[in-house]
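Read the structure below first, then the notes.
With one protein chain removed, the remaining protein chains of the complex are shown where they sit.
Chain nomenclature is as follows: A and B, assigned in order of appearance, with residue numbering initiated at 1 for each chain independently.
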Amino acid sequence: MAVSKKALIIIAAIIVIAIIAGALIMMKKPAPQAESVIIIGTTDKVTDLDPANAYDFFTWEVLSNIMSGYFEYEPGTLQLKPALVESYETQDGGKVWILHLKKGLKFSDGTELTADVAKWSIDRVAKIKGDPSWFVLDFVDKVEVVDKYTLKITLKQPVSFYKAVLAVPTYFPVSPNSYPADKISSDNTAGGIGPYRIVKWERDQELVLEANPNWYGPAPKAKKIIIKFYKDATALRLALESGEIDVAWRTLNPSDIISLKKSGKYNVIEGNGAFIRYIVFNTKISPFDKKEVRQALAAALCRDKIANEVFLGTVEPLYSLVPKGLWSHIDAFKEKYGATQNLELARQLLKKAGFSETNKLKVELWYTPSHYGSTEADLAAKIKECWEATGMVEVTIKSAEWSTYLQMTRKGQLPVTLYGWYPDYIDPDDFLYPFLHTGSNRWLGNPYSNPEMDKLLEQAQVAPDQATRAKLYEQVQEMLAEDAPIVPIFQGKLYAVAQKNVKGIVLDPYMLLRYWLIYKG
Amino acid sequence: MERLKKLWRRQRVDVALTLAGAAIVLLVLFMAVSAPILAPYNPIVSVDDSLLPPSPKHPMGTDSLGRDVYSRVLYGAQIILLVVLTSTTVSLITGSTLGLISGYFGGAVDRALSVIMDSIYAFPGLILAIAVAAVLGPGVLNTVISISVVYIPTYFRMVRGHVLSVKSRLFVEAAKALGASDWTIMTRYVLPNVLVTIPVVFSMNVADAVLTEAALSFLGLGVPAPTPDWGFDLKNGQRNLLSGYWWPALWPGFFITLLALGFSLFGEGLNELVGGEA
Partner (left out) sequence: MASLRAYILARVLLTIPMVLILLTIVFFIMRILPGNPVLAMVGMKASEEQIKTLMKELGLDKPLWQQYLDYLWGLLHGDLGRSMIWGRRPVLQEIWDHFPATVELAVAGFTVSVLLGLLTGSLAAVKRGTLLDAGLRVWGILAYALFIPLLGMFFQLVFGVWLHWFPVAGRKNPLIDVPTITGFYMVDSILAGNPWGVVDALWHLALPSLTLGIVLSGIYTRLVRTSMLQVLGEDFVRALRSRGIPESKILFGHVLKNAFIPVLTMMGLQFALLLAGAVLTETTFSWPGLGTFLVERIEYRDYTTVQGTIVFYALLVSTVSLIVDVIYAYIDPRIRY
C-alpha cells in the first residue's frame, strides 16, 4: 500500500508538471506550422472512401481532391472543362458519348489509365450497386472500349445534362489493382488520379493528404493538407481561435460567422451555395390536399425573418427550388405571394379553405434535430410563429431522429416536414425532377403528382439546347408556385473562415473546396 | 423542543444542509407553479431582438430567437420538475412493488427479477437512458419512460433488501405462526422499515434524475422545441456562447445544477439526521 501511494503521488506530480510545462511551452510559442501545411477543420465526416458507394457532400469533396473525373468545374464558375479526357464528342443526338482519354496518366500503384480501366471502373459502380449507382444505372446502357484510349458510352436515351453527371465522383476511375471489382472498399486510401494522395486516415479524427508526385497537372500549392474532424460547430470555432486549424470549413454557426467576421482577426470567405431548404406538404394528408391551404401557408411564410433572425443573414430567402445563380431560375414564389410575409393573402386563402379564428387550421410541423445543424429547432419555432401570426393557424411542432424521420416521411405519415437538398449535379433538373415528377418523389412519400408537370420535366430532360430547356423549367417553376406542394425557404451561402495568412480559398456553387488552390502567404 | 435543540447543537451542519436543500427545492417549485404569473412574456415567441443582454426589461436577456430567457427559465422549471418527479415516482412505485413481491415470495421469480434488476443497475444509467430515449423519440412521456427505467432497480434492491432482513426476524415469523396474512405482514412490518429510508433515497435519486433529464435534453432527446426546457436551452445557447452571448446558456445551466444541488443537499442532510447510511 505504502508503495502504491508513493507511486500515486509521483504519477500525479509528473502529470501536473507535464501539463504545466506543456501549457507554458504552448503559450509561449504556438505550434510550429509549416508554411506548406494547411489544416482544415470540419464538422462533416468522411463516410465511405469508395467512389462506388460515397454519396455525401464532404466525402465527395475529399474524393475530388484525391481523384478526378472526365470533366470538372473550372474553379469559381459553373463551366465544365475536360479533365481526364483530351477531347470528347457526342453522337446520335447525345445518346452516345465518345471520350478520348489523356495518355500516360498513372494511378499511384503504377497502373495506367486506359479505356479498359475506365470501363472497368464504370462497370464496377453498376455491379456494386452502391448508394450512388443510379448515376450509372439510370442513364447508361453500355460502355465499350473503342481503342486503348477511347471509351464509348451509350445511354438509354439522350440526356441533356449527362456531361454534368460524368463529373460526379461516382464516375472517377480507380485502379483495378487497388480496388476489388465487386466489393465496396470503404477505407481504401489508394485514391485515383488526383492532385493529392492520402497518407494517413483515422476515421472521425484526422485525414492527412500529401501532394501526389504522379500528378500530371500543376503541383498543388500546399504540400500537405490535414483535415481534422470535430463533433460540432462550437468545437470547430474554438479550434480556429486557438490556432489549431488554418481554415474552419463547414459548418460554423451563424453567430460564430458573424462574430468572427466582426473580430477582424480572420479572413471570412463567402460564396454562393447551391443548397436549398424547403417545406414539404404531404398532399395526400388532409387538409394539405387543399391547394388553398398550401398556398396560404406559402404566403404566410416569413423568409426574411428566418434568414435574418434564425440565420443572422448567413442565408438568402429563396423563391424557387432552382437556386439563384443557376440558369432558368425565376422568383416564382415572390411573383405569386410577394417577397415578404403576406398575411392578408394568407388569411383570404385560409377563409376560402374554410378556416377562421375560431376554426383554426391545425398543422403538425416536423423537424429533425441534428441532421441539418443545431439551428433546426429555432427554424421550426420561427415557422410556427410566422404561420400563427395569421391568427387562423395552430402549429404543433414534433421532431424525430434522422432515420426515423426519413422512414416516416417515406411512408407518408408526416404531414408537413422540413428538408434540405444538396445537388448531385449542377443542373436545374436535379432541383426539380426528384421533387415534382410522379414516382421520383417517392422519398417524400409520393405526395405530389401532376401529369402536366411530368410532361414538362420529361421534355426538359431530353431537349437538346439550353434555351428550350430554360423555357420549360420556367413553366415548371410557375406551376410549382401555383400548386405549392413544396415551398422553398432559403438558399445557403458558403462560409470558410481562415487565418489571415491563408489564401486561395475558392467558394462557388459547386461547393466542394479545392485544396490544391489553398496556400499560405 | 428540547430534542430539537439538542439536534441543532450536535448536528448543526446537517440541519443547515437539509434546510438549504429544502429551500432550493421550494424555490424551484415556486418558480414552476407561479411561472404564469411571474413570467413577463410568452416563453415560446419572440418578443424582442435576439440575443439582447440582461436589462430591466429582460432580466436574463433574450435568446437566439428573441425570446425572454427569464420567462423560459421559469417555465422550464415546470418541465424538468414534471418529468423528473413523475419518472422517479414511477420508478419508486414499480421498483418497490417488484422488490416487495420478489423479496417476500422468493423462488424463481425472485431470482429472475434480481438478475434483470442487477443487470440494469450495473449498467451506466445515462447510456441506457440515451439508448431508450433515442429509440422512443422526443416527448415528455418518452423521456419519463427512459428515466424511470434507469431507476427502478435502485428501489427494487433497496426494498428487497429490507424485506429479506425483516422476514428473517423473529417477530415476523411469530406473526406468521399466528396466522397473519401476507398482506398484513407486508404492510405492518415491512413497509414501516422501508418508509424510513425512502425519503433519503428518493431525494438523492431525484437529484440524479435531474441531471439525467438535463443530459437527455442536452443531447436533443428530450422535449421537442419550442417548449422551454433547461437542458435543451443550454444546448441551444451553447451555439452562441463563444460569440460572447453567455446568458441564454448560463441561466438554464445554472438552474439545472441548482436544482440537483437542492435535492442532493436535502437528501444528504436528511441521511445524516436519520443516522442512516443510504
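One rule holds for everything that comes next: contacts are C-beta pairs under 8 Å (C-beta built on N, C-alpha and C of every residue); 3 or more make two chains touch, one makes a residue touch a chain.
It should be emphasised that the depicted structure is a prediction, and the values quoted were computed from it without experimental measurement.
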item	value
Absent-chain contact - pick from A:Tyr55, A:Tyr179 or A:Tyr448	A:Tyr55
Which of B:Ala131, B:Ala175 or B:Leu191 contacts the chain that the document leaves out	B:Ala131
Residue touching the undisplayed chain, where the options are B:Leu17, B:Met31 or B:Ala209	B:Leu17
Among A:Ser370, A:Thr438 or A:Gln459, residue touching the chain not depicted	A:Ser370
Which of A:Gln79, A:Gln157, A:Asn214 or A:Ser242 contacts the chain that the document leaves out	A:Ser242
Contact set of chain A toward the excluded chain (per top definition)	1-2, 5, 8, 11-12, 15, 18-19, 21-23, 25-27, 31-34, 37, 39, 47-50, 53, 55, 129, 131-134, 184, 186-187, 202-206, 226, 228-232, 234-236, 238-239, 241-242, 244-245, 370, 400-404, 406-408, 410, 421, 424, 434, 440, 442-443
Contact footprint on chain B, counting only the chain that is left out	13, 16-17, 115-116, 118-120, 122-128, 130-132, 134-137, 207, 211, 214-215, 218-219, 234-235, 238, 241-242, 246, 249, 253-254, 256-257, 260-261, 264-265, 268
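Methods note: only the chains that are shown with their structure count from here on.
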item	value
Touching residues (chain side chain A, partner chain B) in the complex	233-234, 237-238, 241, 253, 255-256, 258-259, 309-310, 367, 369-370, 374-375, 377-378, 380-382, 384-385, 397-401, 404
In the complex with chain A, residue positions of chain B that touch it	44-46, 50-51, 64-66, 134, 137-138, 220, 224-226, 232, 235-236, 238-245
